[in-house]
Every structure is written in structure tokens, then in C-alpha cells.
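Left out: one protein chain. Kept in place: all the others.
In order of appearance the chains are A and B, and numbering begins at 1 in each one.
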Amino acid sequence: MDMRILAKISRQACAALVGVSLVFLVGGCGKDDQSVGENGEAVRVVTIGHAGPLTGPIAHLGKDNENGVRLAIQEANEAGMVIAGENIRFEMVSEDDEGNPQKGTVVAQKIVDAKVAGVIGHLNSGTTIPASKIYHDAGVAQISPSATNVDYTNQGYNTAFRVMANDAQQGVVLGKFAVGKLNAKTIAVIDDRSAYGKGLADQFELAAKAAGGEIITREFTDMSKTDFTAILTRIKGMNPDLVFCGCLDSQTGPMMKQIRNLGLTSTFLSGDGCQTKQFLTLAGEEGEGAYASSPGVPLASMPDGPAFTEKYTKEFKQEIQLYAPYAYDATNTLIAAMVKADSFDSAVYLPVLAEIKHQGVSATVQFDEKGDIKGGAISLYKVTDGQWEYIETVGGGD
Amino acid sequence: MDIFLQQILNGLVLGSVYALVALGYTMVYGILGLINFAHGEVVMIGAMIALTVMTILVGSTAGLPVALIVALAIAAAIAVCMTLAYSIERVAYRPLRNAPRLAPLITAIGMSILLQNVAMIIWGRQYKTFPRLFSSEPHTIAGANITDLQIVIIIVSAALMAALLLLVHFTRLGRAMRATSENQAIAGLMGVNVNKIISATFVIGAALGAVAGVLVAANYSIAHYSMGFMLGLKAFTAAVLGGIGNIGGAMLGGLLLGLIESIGAGYIGDVTGGFLGSHYQDVFAFLVLVLVLVLRPTGLMGERVAERA
Partner (left out) sequence: MTGHFISRLSILKRDRRAVWVGYVLVAVGLALLPFVVDNTVGRTWVRIIDFALIYAMLALGLNIVVGFAGLLDLGYIAFYAVGAYTWALLASPQFGLHLPFWLILPIGAGVTALFGVMLGAPTLRLRGDYLAIVTLGFGEIIRIFLNNLDHPINITNGPIGINRIDPISVGGLDLTRTHQFFGIEFSGTHLYYYVLLGLVMLTIFICVRLEDSRIGRAWIAIREDEVAAQSMGINTRNVKLLAFAMGATFGGVAGGLFASFQGFVSPESFVLLESIMVLCMVVLGGMGHVSGVVVGALLLAVLPEVLRSTASPMQEQLFGKVIVDPESLRMLLFGLALILVMLIRPTGLWPSPIRKREFERTD
């Protein structure tokens, strides 16, 4: 081989080394997990991981989840936990997965490296599924507050749990509700082509058909869009009884406005991504009469619900965005399992977590053999006078 | 038929906004040969500034008339965007004017990322509700619905584009701009202050972008720090479709892209017998672009450009 080429190649290799050695410059400084409490007694620091998109288009939801986890941890610390005879202080390691599956695995590894006792996350199904493999391989318990894709708990991992009803559970309720209660014979379905939107819309379609409804069209949009006039006009031409959308509030808000502006009078129904305060302000007066579902039972009807809402708004000076109660419940469930097992070692408390029954603010958390929430109650709401008015709860119960 | 008319109207509203934003891209490209990736972010900042001013004024006790609030908000947005565009050009593009062609493209991308994150820090991650200042009660014309705001969007865009055409073709500044885009060095020799003209181009484009940002945010009653990126991309596509560097082309491209998207999403399913649906809306738009460029490599109204290395 020609010397010059070898020299050239070795120079590339050197370049690689230089690049990588940058990494060393930063060096994650390992934290001492023994510290001293206020009264001088030894306190063991136990970390809980959180991952979600903290930048990008749905960063507000990621931050919302993080806040939920933070609140739960604060409360646990204020209450003062003793596990395995030691005083415990919980700390959160929160990482930004950018809603990107590849970054999701990187931060999952990072969270595992940080020797966390358990993980709350991720937010999207797209990041939760690849990350779950890393948590599973490391034997770390993972509770996703909001990933609803059926696949997540179908992989046979004993470390994967979720506190929210999955797409199948929610889709069935919505489909039956649309045909049975709202008397929709002809239905137009829209999804935003995200894993969430597609999953929910697919399950809704199946259930609505099974209940005797007719799906007259399936339309699609994109998470980056706010203009839906083209597909809505098409739908208007078919004049369905009901329009169903598997999208988040940042889309259903403007969509609702456009629906009414176009003179489309169909009933509007959507999933949990829409049942938010944000939808009410975005849709304004045009949001009146819209229906949406939400997993669990209304916060206000749960024993600790109103208190949670109040604490959250006081602490973070903003409204609950969407999934914070579920993140809060997930964290508390995790902590409850640790306390019950008297260990923060995943291997010890995982079986306890699988059997646990925890009274949360969104629902009573209990897992089935796959790690899905048992019962998976779904509540339905309607916008009346600019507020979400509770209609009924389907499923759930003990 | 009323459905078809409605789709045309939808397309016109969408296209007017694309055209306004596309002008910013095409003017800068015409003079510098630079894809100003940060323009979408300037549009977003315009919307955010207007939103902030409106929220403050509406909330204040003074009880100002709605028209005044709107005027003040738009004026503030335009002023901020002009200053911003001027600074961007000075800081990120001017030092690289003689650098390899892709260097300013990377600073433009860097600027876009920077502005998005600054906006996220300032205005937060939440979607913001844009105040409603017009009645959203739609008018019905021949079975198609249109709101006051949408009429305003079409009229304002048309007026601004006409004004820009007049500016470019019938004023000293316009002549200097055209000269600079033909040949910077010779324009300089003819007594044109090239730097000043380039700054003016950025600033005018930003002003149009600011108005577009306010119109978009108002039309959908929503504003978010990430709203500029896709809008900018679409507008840039429109500019290329019309023939980048050509002001008339940007307008034509914008309107056409709006119509293509609207008609595409509305009828693609019927045409393909349900095989392809509205999810191929953007594919359809890009395919039209590819076809146009394959047949006319310089866009619909682009002049034949001299070969450049």
C-alpha cells in the first residue's frame, strides 16, 4: 500500500481521536450519593430519571411531564422517606429526547448510566419504544406517563409500564361513544400522521365500524401544519354526522375554528390530546360543543385532584398542559413500589410494582400482566360555555 | 361547485401568505444568491412581537380602539423585524460575502436555530393564542365561506406586492436594487452604495415577512416559536417554483403553491380512486415543483441565469 495513502488515512484516524477526546474535556462528574441532611443525619440520594421532548414543537408537553415528576419528588422529599433503614432524598435526572427516537436511546443510556432507581418517560410512543429496550437490558423500571401505542407493552419486557390507557382502550370507548351516544352514522376521520394520531384514529375507526358507523373518508394532516381548510372542505362536501381527529390540541384548536368558519356543522370528537385548557383558548367560541375523551376520571372528582391542580399552578405558575397528572401518578406509583418493597433496587421492587395498587390523582393505578393500566377508565367531556363539562366515565372501576 | 370554489379560496388565502414570505427569499436571493434560511424565523418573530404588543395593549386599562391596537402591533412587529434582519445581515452574512458559496448558508442555518431558541426562551414553549380582533363570522359567496380576516389577508398581500413592484421598477432605490442584482461591482462603480442597497433589501423583505407573520398567526389564532420553519420552507419552494430572484415569480409561485396544496389535498383521493389520500398533499406539491423545474430549469418566470461555478 502506498505510504502517502496510509499517512492520509492515519491522519483521519488522528482526527477522529481528537474529536472524541473532546468528550473527555467535559467528563461527567460522578455525584456522591451520600450527603448530609439538615439535621446532620446521613441521607441517601436516590435518582429518578425523566425523559421527554424539552425542545421542539411539543416541548411544552415535555416540560409539563417534567413538572409532574418534579412535584411528586418534592412532595416525597418533604414527607421524608425511609427505605431500607436509610433516610432517602429523591432527585430527578431529566433529559431532553427531542422527540427523536435516536436521541431517545442516547438519553436512555445516559439515564441508565446515572444509576437511576427508575424512569418516568418517555412522552411519545416513537421514543418510548426504542428506549424501552435499553431500560429493559439494564433492568431499570420504566413507567411511561403518556405513550399510548399498543406495541410498547407488547414486547414482553417486565420493566415496561404505563399509567395511561393505550390507543386500543381509548379508541374503543371513543368509537362506541360516537355511534352509540352521539348517533353518528357517517363519520370522517382525520389523523396527524404521528404514531399517536394514527394509533388512536385506527382504533377509533375499528370500534366505530364495529358499532355500526360508516367511515366515509379518512383524511390526513401533518404535525407541523395549522391549515386544514383543504381537507375540511373535502369533508364538508361529504357532510358527515361526525368528524373525529387524532391530533393534539395545538392542531384541534385551529381546526375547530376552521371547521366552523367553513360552515361545516358536524359534531367534533377527539382524544386526550385535545381535552385541555389550551384547546379552549385556541378554538375560542368555535370550540363550543366539541367532544373529547381523557384517560382516567376527572381530576376534580378524585380525592386529591383539585389539590394537585392547585399545587401545580402555584408551583410552576402555569396551567397544567396535558399529561402532568399522569407523570405525577407514575412517579408516585414508582415511589410507592419502592417503599412497599423497602428497596430502590429495580430487581427487588419490580415484582412489587407489577402488583401495586396506588391511588393516584388521575386514576387508581394497577397494572395488568403486560404492564398496561388495569381497567383503563376513559372519561368523556364536552365544551359547554367555554369549559370542559364532564359527561361520563366508561370502563375502569375495581 | 361550491366545494371547488371553496378550495380555490382556501388556496388563495394560503398562497397569499406564501407569496408574501417568498418575496423575502427571492429578493435576497436575487441580490446575493443566498438562501436566507433565517427568514422563516424573522416571520415568526414578527408574529410573536405583534402578539405581545396586542396582549399588553388589550390588557391595559386605557381601552384603546381595536384599529389602533392592530396598527401599533403591526408597526412594532415591522420595526423589530427590520432591525433584526439588518443585524442578521451585518453580523452573519456581510463578513462572508466573498467566502465560498455554502459558508453563508451554514450561518443562515445557525441563525435560524439561534432565533428559534431565543424565541423559545423569551416566549416559552407553549402555543400562544393570538387575540381575535375581527369577527370570525364568515360571509357566504356562491356557497363558499370566507371570513373578514381572510379577505384582509388577500387584499393586504396584493397591495403590498403591488407596492413592492412599484418600488422596484419606478424608484431610485428600486433601480439601484436591480443594478446591484445584475452586477454588484459595476453597480458600485456607477455610484450605487452596494452595502446600503443590500441592507435595504433585507429590511424590506423582513417588513413583508413581519406582516405575513401577523396575518398567519391571526388567521389561525395561534403562534409558536417553531411556526416559522415550515412556513419558510414552503415559501422558499414557492420562490423557486416561480423562478428565484424574480419578484413576479415569487408572487406567482406562492399563489400557485397555495392552490396546488389546496386542490391536491382536496381531490387527490378522488383522482386516484382512494389509493392516495390527503397525506400525499406535500408530495403532490413537490412533484409539481420537480416537473416544472425539469421542463423549465429556472422556474416559471426565471430568466436564464448565466453559468456560475
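Here is the rule we use: a contact is a pair of C-beta atoms (placed from the backbone, for glycine too) under 8 Å apart; a residue touches a chain by one contact, two chains touch by 3 or more.
Just so we're clear, the structure is a prediction, and the values are computed from it rather than from any experiment.
Engineer: Indicate each shown chain that the hidden chain touches within the full complex.
Structural biologist: So, spelled out: the chain left out of view touches A, B.
Engineer: For the chain not shown, which residue from B:M120, B:L231, B:I247 or B:I263 touches it across the whole complex?
Structural biologist: The one listed residue touching the chain not shown is B:M120.
Engineer: Of the residues listed, A:G68, A:G126 or A:P240, which one is in contact with the missing chain?
Structural biologist: A:G126
Engineer: If I consider the whole complex, including the chain that's not displayed, which of B:L64, B:L133 or B:L293 touches that chain?
Structural biologist: Among B:L64, B:L133 or B:L293, only B:L293 touches the chain that is not shown.
Engineer: Could you pull out which residues of subunit B are in touch with the chain that's been left out?
Structural biologist: The list for subunit B reads 29, 33, 35, 91-92, 95-96, 98-100, 102-107, 109-118, 120-121, 233, 236-237, 240, 244, 274-275, 277, 279-280, 282-283, 286-287, 289-290, 293-294, 297-299, 305, 307-309.
Engineer: Extract the touching residues of subunit A with respect to the undisplayed chain.
Structural biologist: Looking at subunit A, the ones touching the missing chain are residues 3-20, 22-28, 54-55, 95-96, 99-102, 105-106, 109-110, 112-114, 125-126, 129-130, 133, 149, 151, 155, 193-195, 197-199, 218, 220.
Keep this in mind: only the chains that are shown with their structure count from here on.
Engineer: Would you kindly tell me how far, in whole Å, the mean C-alpha position of subunit B lies from that of subunit A?
Structural biologist: Each chain reduced to its C-alpha mean, subunit A and subunit B end up 35 Å apart.
Engineer: Any idea which subunit B residues touch subunit A in the complex?
Structural biologist: These residues of subunit B touch subunit A: 3, 6-7, 10-11, 13-14, 117, 120, 124-127, 129, 132, 136, 138, 140, 145, 147, 216, 220-222, 224, 226-227, 229-230, 261-267, 269, 277-279, 281-282.
Engineer: Show me the residue ranges of subunit A that touch subunit B in the complex, using the header's touch definition.
Structural biologist: By the definition above, subunit A touches subunit B via 55-57, 59-60, 62-63, 193, 217-222, 224-227, 229-231, 233-234, 236-237, 249-250, 253-254, 257-258, 260-263, 278, 281-282, 284-286, 318, 321.
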